[in-house]
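Note that one protein chain of the assembly has been removed; the remaining protein chains are unaltered in position.
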Amino acid sequence: MNFPIAELTGAMVTSYAQLGGINRLEGANLPSKGAVVEITADLLRLLFPGFYDDRVIESSELKAETALLLDSLAGRLEDQLYKAVRSFDCAEAVKRDPRRAAHELTTDFLRSLPAVRAMLSTDIEAAFLGDPAARNREEVIVAYPGIEAVAVHRLAHELYLREVPFVPRIMSEWSHSRSGMDIHPGARIGPYFFVDHCTGTVIGETAVIGEHVKLYQGVGLVARSLAAGQALRGQKRHPTLEDQVTIYANATIVGGDTVIGAGSTVGANVFLMHSIPANSLVLLDDVRVKIMPKRDRNDASLDFQI
Amino acid sequence: MNFPIAELTGAMVTSYAQLGGINRLEGANLPSKGAVVEITADLLRLLFPGFYDDRVIESSELKAETALLLDSLAGRLEDQLYKAVRSFDCAEAVKRDPRRAAHELTTDFLRSLPAVRAMLSTDIEAAFLGDPAARNREEVIVAYPGIEAVAVHRLAHELYLREVPFVPRIMSEWSHSRSGMDIHPGARIGPYFFVDHCTGTVIGETAVIGEHVKLYQGVGLVARSLAAGQALRGQKRHPTLEDQVTIYANATIVGGDTVIGAGSTVGANVFLMHSIPANSLVLLDDVRVKIMPKRDRNDASLDFQI
Partner (left out) sequence: MNFPIAELTGAMVTSYAQLGGINRLEGANLPSKGAVVEITADLLRLLFPGFYDDRVIESSELKAETALLLDSLAGRLEDQLYKAVRSFDCAEAVKRDPRRAAHELTTDFLRSLPAVRAMLSTDIEAAFLGDPAARNREEVIVAYPGIEAVAVHRLAHELYLREVPFVPRIMSEWSHSRSGMDIHPGARIGPYFFVDHCTGTVIGETAVIGEHVKLYQGVGLVARSLAAGQALRGQKRHPTLEDQVTIYANATIVGGDTVIGAGSTVGANVFLMHSIPANSLVLLDDVRVKIMPKRDRNDASLDFQI
């Protein structure tokens, strides 16, 4: 049995003509999701040498291997940054010579990697010291979702600071899909940052996070409202967490003016829309839970009361 | 050192004989997860031409490329639908000639793609307008987890409406694994639908969602109780959200009779088991949070009070 391919094709092509906004035809090519993901994986290999490779890297080969990897990365990254700066709104100087701009952005970004590594070594320390289930630092680097997610964030943030469109967001979405944690590339995060379990944690674009902050799964650092949508772009919309703050699972902190003072702890499931002073403890009130006996274990309808 | 392969094999084969329910031997072949995932990825390429390809598609080639892709897709999809309708309980007419049924289901499904595209263009608009962090529509299509998840849902729902067993659920589970959002293929969702961040959001089989609805991460539209399990199959078990409803992070709405009236907003972490009228604002009560000073920052046992 044959399919009516001509009819089906006609219908699709008509749809492409009518709903132009979701096509991407002719014009400049966008950065490639696949290429950006490969670059990100190679950046992780560069940040943690020997951890992502199946074979041992000998010290004597380290310099040569590093040069080889950097050389291969630089060209591919420049290509993607070139597509990004050519396709989207950028500064005038960038627009005049997008190839040169992409080249300089690439070089400048690669120069930032040692500083990124220095930050990440504090994050690994925080994860190891903070989690009794961690057996050693190697386990933290290889098997903790938070470390990969924070590493990708620190890379994406460097591109965000350099006003690269599109590419940092592809990087963070790849990481989000793997870890379940959604950190916008714009978020400013201090050293010794640890998120345990990660799934469902959301950190908005304008969030500011101090040193030695610890978060758990499902924590939201979110905007007060997105009702005004695009009109709010550029404003500080997400909370500030000062140093030594801990926020437990599924707590939600809302708003750009909200500051969680240094040394404070916010309990699980708390919903907070205003600032709290330093060294506070914020808990759900005890009275909110009702415990009652089930009258009859065999009453199948009982669970319907939940 | 050799392994006792004969002994180990004997033990496994004995287990296969004893616990038959979780084998799949002889008999008809199930649809292949891998094949269904590849088909889904190709359907996304068809819906958003030029976005998932590394090279530019010229307008002059668009028709030929579309025909080629449709031709390749149709045959593969028919094969999987044939396996699905042959393997599971289906209508009598389908059972009599499963190959013809699969062919007709495939053609009919492919005819629905322009309508799916029309819906998706409203979803992209809603995502772009609703999120100040979105720089442009291209970023929304390529880097927002919600768009891919809603696109896969709208495809899976078309198969669900045609009573295709198994395949829509494989599609939705693939999407769930990538976005963290679990939308059952049965859920009926109106245009201009946007879910931000997505991780942990669950939308049940019989949920009904109006136009311009916005959800956040961790929102659950769930059944009142699954204590009765299979006995409830086919009943409306999940909530209805009318037009212009917004539900913030980690709120849970329960039950098949529960209706959230048009224009209402439900705050984060709210747990709701009954209907609310149109234009309501539902918040957690303020009193539920206790803020107290930590007496001594050096008292390591303090955090144990959390």
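First chain written, first letter: the chains are A and B, and each begins at residue 1.
Heads up, the rule we're going with is that contacts are C-beta pairs under 8 Å (C-beta built on N, C-alpha and C of every residue); 3 or more make two chains touch, one makes a residue touch a chain.
All values reported here derive from a predicted model rather than from experimental measurement.
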Out of B:P132, B:G210, B:P239 or B:G267, point to the residue that touches the absent chain in the complete complex.
B:G267
Subunit B residues touching the omitted chain (full complex)
1, 3-6, 8-9, 11-16, 19, 21-30, 32-35, 87-89, 165-166, 169-170, 172-173, 176-177, 180-182, 184, 186, 199-200, 202, 204-205, 218, 220, 222-223, 226-235, 237, 246, 248, 250, 252, 254, 263-265, 267-272, 276-277, 279-285, 288, 300, 302-304, 306
What subunit A residues would touch the chain not displayed?
46-52, 54-59, 62-63, 66-67, 70-71, 74-75, 99-100, 103, 106-107, 110-111, 113-114, 117-118, 120-121, 124-125, 128-139, 141-145, 178-180, 196-200, 214, 216-218, 224-228, 246, 248-250, 254, 267-269, 273, 284, 287-294, 297, 302-303, 305-306
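Simple rule for what comes next: only the chains that are shown with their structure count from here on.
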Geometric centre distance via CA averages, subunit B-subunit A, whole Å
22
